[in-house]
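Removed: one protein chain of the complex. Kept in place: all other protein chains.
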Amino acid sequence: MNVLDIIKPENQVFCKSKLMTDATLSYCPGCGHGTAHNLTMEVVDEMGISENTIGVAPVGCSVLAYDFMNIDITQAAHGRAPAVATAIARTWPEKYVFTYQGDGDLAAIGTAETIHACNRGENIVIIFVNNGIYGMTGGQMAPTTLEGMRSSTSPYGREIKSMGSPLKMTELVANLPGVYYVTRQSVHTHKHARKAKKAIKKAFENTRLKKGLSFVEIVSNCNSGWKMTPNESNIWMEENMFPYFPLGDIKVNGILK
Amino acid sequence: MNVLDIIKPENQVFCKSKLMTDATLSYCPGCGHGTAHNLTMEVVDEMGISENTIGVAPVGCSVLAYDFMNIDITQAAHGRAPAVATAIARTWPEKYVFTYQGDGDLAAIGTAETIHACNRGENIVIIFVNNGIYGMTGGQMAPTTLEGMRSSTSPYGREIKSMGSPLKMTELVANLPGVYYVTRQSVHTHKHARKAKKAIKKAFENTRLKKGLSFVEIVSNCNSGWKMTPNESNIWMEENMFPYFPLGDIKVNGILK
Amino acid sequence: MSELKLMKGNEALAEAAIRAGVDAYFGYPITPQSEVIEYLMTERPEQRTGMVVLQAESEIAAINMVYGAASTGKKVMTSSSSPGISLKLEGISYLAGAELPAVIVNVVRGGPGLGTIQPSQADYFQSVKGGGHGDYKLYVLAPASVQEMSDFVENAFDIAFKYRAPVLILSDGLIGQMMEKVNLKGQQKRLTDEEVIKRHDSWAVTGKTNRERNIITSLDLQSEKMEARVRRLMKKYEQMEKEDLRYEEFQTEDAEYLFVAYGSSARIAQKAVQLARAKGIKAGLLRPITLFPYPKKVLFDLADQVKGILSVELNAGQMVEDVRLSVEHKVPVEHFGRTGGIIHTPEEVLEALEQKIIN
Amino acid sequence: MSELKLMKGNEALAEAAIRAGVDAYFGYPITPQSEVIEYLMTERPEQRTGMVVLQAESEIAAINMVYGAASTGKKVMTSSSSPGISLKLEGISYLAGAELPAVIVNVVRGGPGLGTIQPSQADYFQSVKGGGHGDYKLYVLAPASVQEMSDFVENAFDIAFKYRAPVLILSDGLIGQMMEKVNLKGQQKRLTDEEVIKRHDSWAVTGKTNRERNIITSLDLQSEKMEARVRRLMKKYEQMEKEDLRYEEFQTEDAEYLFVAYGSSARIAQKAVQLARAKGIKAGLLRPITLFPYPKKVLFDLADQVKGILSVELNAGQMVEDVRLSVEHKVPVEHFGRTGGIIHTPEEVLEALEQKIIN
Amino acid sequence: MAKVKGAIVVDTEACKGCEVCIPVCPEDVISMTSKVNRKGYHYAFMHNPEACTGCTNCAIVCPDRAISVYRVKVTA
Amino acid sequence: MAKVKGAIVVDTEACKGCEVCIPVCPEDVISMTSKVNRKGYHYAFMHNPEACTGCTNCAIVCPDRAISVYRVKVTA
Amino acid sequence: MTEEIIIAGFGGQGVLSMGKILAYSGIMHDQEVSWMPSYGPEMRGGTANVTVILSDDRISSPYLKVFDTAIILNQQSMDKFEKSVKPGGVLLYEPNGISQHPTRTDIHIYQIEGNKIATEMGNKKIFNMVIMGAFLKIKPIVELENVIEGLKKSLPERYHHLIPLNEEAITKGMNNVKTYLKEKQVL
Partner (left out) sequence: MTEEIIIAGFGGQGVLSMGKILAYSGIMHDQEVSWMPSYGPEMRGGTANVTVILSDDRISSPYLKVFDTAIILNQQSMDKFEKSVKPGGVLLYEPNGISQHPTRTDIHIYQIEGNKIATEMGNKKIFNMVIMGAFLKIKPIVELENVIEGLKKSLPERYHHLIPLNEEAITKGMNNVKTYLKEKQVL
């Protein structure tokens, strides 16, 4: 059978979601942000909730999310997305409100906003892309940077003594009673991406059921900040990030695993 | 034996520490802040480290700590004492640096500074006076206010659904590897006060041994904010605060209990 | 249906917010304005009108909550006092940059730093020049009575939505803490969600329906676009100057000397005018009600009539610069002010006029 | 022993900090100044001089770390860019109020809000008027070259300790990001702890020995004391105006028209002077090096000589107010500026002079 | 047998009449005056001085350190 | 027995040549061109089109959603 | 008519609410009124005072340095405010806890034993209404019925059953106020 016989509209089984715009993603080649964006929009699309979904994208490589996701989005100040989302969810209790945050954003400058939105159990979804670094600003150390890992502000490797341990924000917020669902995923292989998509869907379902806060961490590469090729970075991630940030559900239906 | 025969300098077994000034404490009658101040200064005195001790007092009823403690003190912005203390400890590694913070200060506006100083394992002592309320500003709800508890901003009682659960900051920071010692005490009876003093001493000992961060929570009354007499408030505290904020060591020598 | 009450300025403001149909308030306690959130919490506005009131974890969280709700077209406000407002400045700059309507209240206390909890007007510069970063301005209303604390809430929202811009109510500890009579307006209906969507569908982020998606942002990576944004803002500010300037004159018709004062200072200066007149000195008072836009033209014109002007402020000399810029050096302009929470007396003010201007 | 290098402005500043014997730097990354902390971290200053460098969890933590180290008499600095500086304003006001020496660097980008990452001078107001709350001012140095990014570090600390006051180095993305030649000064010895104590024992919080305890605070619950504090601050600012004003003149001797510009704008304006002169227009340039204190008197005097003044800024019109206040309306003063990160060309600047002032 | 006898001295102007010293005294020594001090507080005094053992319980809980404690051993 | 045959279409201008689609393809279908697109990237193509089963693995990991997948059942 | 009053004591004595009731009474008389509190750093037990102005004219500053009447309820306030009474003005105080009695001779000085009376009446909370009564006896600037109206306005509905008790306290205050006479006191 000829390839051209296969490539016909009626045979199409996968294409970019219509909830993604035509704009070229501003991400570096192979960056997990792109996959995470697409999975999120695919979920919103499949759930048929795009008219009632409001995104909040603070500063980080994904600051331009509004250029890519074809839904209503508010761009928030660095670290403050959970506060912004809190207000939207409180004044529009029937909407699906999600934040899309990096690890510098969520676990450094935004620590207080994260902890308190979680503690209040706001009815929102937090998608937390943990790439262990400040991607956007050129690869500085993040709270999540691994021990010994090099970054532009830990050029000789992160040293626990002076810089502290990599922060497991996800485990931390899982302890808070207001948080209903906490999971850690990745998107670098088809298997992981499919699981991550399920997790994102579950999170949005929780919003629909008004269950409170759902927290989806996505461990992702910043190949550019890590100074590796995308595929190298994914392998490095499996070997180094996953042992410290193990994948899987941490809290389901309000119960710690 | 006549009372006057007993009251002679050579028989004195207790008096105010010389590390407390003559100024009248600005605290309401029966407020635990006074006791906590005195115990702290007694420890510093007994350890003979007053020349090398630097206090950091942020905003809260204890903002005037510098009027009462006869040591060098920096008054810090609301919530930021751990950052202030971090810098002092880093630039003066041989000094004993402590913060003296309220629950509003430490667990609301100062959440990020608290978590990160703890996570970095700064070699400081945090004395955390948890009275479940914003005392200084007139008794507003704090992150630590109990469920159903009335305050000027939860006049019908704290409602978990809209205001979140009382935050156990102490348990939260105990999870961080940089934190070496975590304990919860109170000062409302002689037994508790004596134990609290020991805990404070242990904390300062840790600083001497450069063990990292010691975190001493003191559950205390705010009889004024709770609208009770001091003795009523202490009973209420035992009956209501202690079940939620149980006294005792939480992490000792870096090991969670 | 109006109602006469004895209330603190802070309470009057809070009650007015409920009655103006405000959708949400986010705040963090700080003296001397904690009564705002305390009053709101006590009044259960979620039952009265459906208004959301939330005590945030910090001033920064509060202003970003305001940013969030404002980006959906809701009527939303916050209040704080000086150090808390400093913390909100990034957020305020974002509100201005993203062109969002919102009302911020500063019940000023004495600074810098932790300062005092006594009244002050030392945040004038912060309010009308650059508080936060970048080229933006706030429309600034300065109430001088409890009545105005109440009235200005609705006025502020009208302006905020007219221009899609943040509006500041610049009060102080005196106006916020004192009780006076206040005539409360009747309850306005809060807009339903459908009405909000209908009214603000051209820009507000409420969920993308059959329209292009709406985006709220203050970011423009391309300089040309950013310059266009700044120009758009400047246009608004020019329009405010033309259409929404507010001020009050007191015995200026025949005045030979002029006080310029706003907010609580204006109350004192008004009394000083009376004392002056009693002494045979023809004094008058110009009270700017909006601090931006500033009554430049009025001052410029009054400068042709008077012999000298005294700017009376509870600070070390801030508004006096705007007075000088307005007067274009036609007559002497001096400053008189007390600081640190001390309220000047009418006698002191008159004496300052006599010493700095008349002699 | 000096050394010639090619460096970015941000790097030159960082290297100068090490060489000036700075004790500590606390910062949080933000474009266009992240090179400061990156350079410091790479240089291992803890090994070179014992300098402490720490990446804080936020700008707010960083400024409060500065407050902490400064309160002990250490030489300490931070840097950020516009939105980050807005977040630091409470802390900066505290530093001023508590009378602490410290150096803050703002490598300005276009605002308001998230704005652009391109260069801008739109934080002028924030820097010289009220950024934070209360009556305070910053001593503001505006470098116009990589060399000055380096030189001003030491100057800034000299002033900071002379007055026990925070000093701002107001740079921008142009000066911060560009590389130029720079002559680095030799290494200064960092003070030992004993030297710090000896030098600052009258006020610094280093542990109470045989003296009264030292207290660092900006709080005065009593208005009278607070007013005295404010007066003390104002005295310092007056002294700065008398003793530490800095500016540079370029071809002003015979100038008939004057540009006033600082920082990167001054570079462009200087070129515009040359273009003007080539065309037969006698233009000159006054470059304020300190933005506070401002060269008021110089401008006042120059106004007797020139026919008009153009304030050239990378903003929508901010410094022009200080020019006007200085010139006291003796000659026309206009503003020319581009915004949003666009850098004006010398040709544009000259054209603006011709259109707004000469014609 | 050696017996311990104690006494307390209350700084009447420092005392704020909070009464938290009362319940911690095992010997029920302390009571409040009906008079008030300059600030307007009733203050603590030994209404039962004989019983005091100088155990310092009262002093250590006194927020204002208004109590000094004295103790002697007396041979019975 | 019904067999599944697939094909992918790469949007050559959207592709950034990141190569993350390569290791996830179970059939080793994808390779990179030596040419570059307007942005300067080498882009993905089916160097082994026969093998494609249309499993969508490549498409779901492609950050830029540069891959569309087609699939048909063919009766062997 | 303008009456400028300071009521000064410590937290918990009902200083602020007494001022509020007075101000409300002024409103009932169609006057302009202002009420301006000032606190110390302590929430309880610290000094607390309130300035109340009742006037036929627009009020400029609600904060004053000298007063027509000072109502003083503890020694600290005596130390602070005795000197702030205008010559010819009124100083009314509660003698319990006062160790230095007022010494000025150019003002009218009165005593009211509010604590004792309130204790006798079995409700310490009405202390401030006893003081109010004493003040109204000295300066009947508002009518009793308007004070009762003011009480109703400022008390939450659920406390309205206590209004008769409050009225009684006011009457007791009126009946028990005494002129305090030092030797050499003139006027």
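Each chain carries a letter (A, B, C, D, E, F and G) given by its place in the written order, and its residues are counted from 1.
One rule holds in what follows: a contact is a pair of C-beta atoms (placed from the backbone, for glycine too) under 8 Å apart; a residue touches a chain by one contact, two chains touch by 3 or more.
What you see is a predicted model; the values in this text were computed from it and never measured.
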item: Per the touch definition above, residue among F:K3, F:K39 or F:K73 touching the missing chain; value: F:K39
item: Contact residue for the chain not shown (choose from D:L174, D:V230, D:L286 or D:L353); value: D:L174
item: Absent-chain contact - pick from A:G79, A:G121 or A:G135; value: A:G135
item: Touching residues on chain F - with respect to the absent chain; value: 16, 35-41
item: Residues of chain D (touch criterion as defined above) contacting the omitted chain; value: 4, 6, 174, 177-181, 264, 267-268, 270-271, 343, 345-346
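Methods note: only the chains that are shown with their structure count from here on.
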item: Common touching chains of chain D and chain A; value: B, C
item: Furthest chain, CA centroid comparison against chain C; value: F
item: Distance between chain centroids, defined by C-alpha means - chain A, chain E (Å); value: 62
item: Between chain E and chain C, distance of the C-alpha-averaged centres to the nearest whole Å; value: 55
item: Computed distance of Cα centres, chain G from chain F, in Å; value: 87
item: Set of chain D residues in contact with two or more other chains; value: 54, 57-58, 60, 83, 90, 94, 98, 114, 217-219, 221
item: Set of chain G residues in contact with two or more other chains; value: 40-41, 45
